[in-house]
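Of the protein chains in this complex, all but one are displayed in their positions.
Moving on, here comes chain A:
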Amino acid sequence: MGNPVVIKAKKDYDCVFEPEPMSWLRLQYYRYQVTAGTYLFTYKEAFVFNTVVFIIVFLTGWAAKSIIVKLLPSLWRLSTLIPSFFASFFMSLLGKDASSQ
């Protein structure tokens, strides 16, 4: 929709198939269009829809970022305990081996 585009065969049918490559980025956007349905929309509808989707994704990302930032001090404190956890884990393994002997 929007500007008139004539959908027609590239050439008359003659049994010779010519692949039509497409760049990866454009292919991903094309897949998004056909899966989300914006392929059917007019330009205005597609603009509004994409704006809404962008806002939702942006707000979701913002919320995730805010939560992570709030949890960052406690996450950092937990991360400092990781080396000692692994050390005690391996020591217990060694201890088990020694006791069996």
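Definition applied: a residue touches a chain if its C-beta (ideal position, glycine included) is under 8 Å from a C-beta of that chain, and two chains touch if they have at least 3 such contacts; residues count from 1.
Here is the rule we use: contacts and distances are computed from a predicted model.
Missing chain's UniProt protein name, "Signal peptidase complex subunit 1", "Serine palmitoyltransferase 2", "Proteasome subunit beta" or "Granulocyte colony-stimulating factor"?
Options "Signal peptidase complex subunit 1", "Serine palmitoyltransferase 2", "Proteasome subunit beta" or "Granulocyte colony-stimulating factor" narrow down to "Serine palmitoyltransferase 2" for the missing chain.
Quick one: which of A:Cys15, A:Val69 or A:Leu94 touches the chain that's been left out?
Considering all chains, including the one not shown, the answer is A:Cys15.
Identify the residue among A:Tyr39, A:Trp62 or A:Phe90 that touches the chain left out of the display.
Considering all chains, including the one not shown, the answer is A:Tyr39.
Which chain A residues touch the hidden chain?
1, 4-13, 15-17, 19-20, 22, 27, 30-31, 33-42, 45, 49
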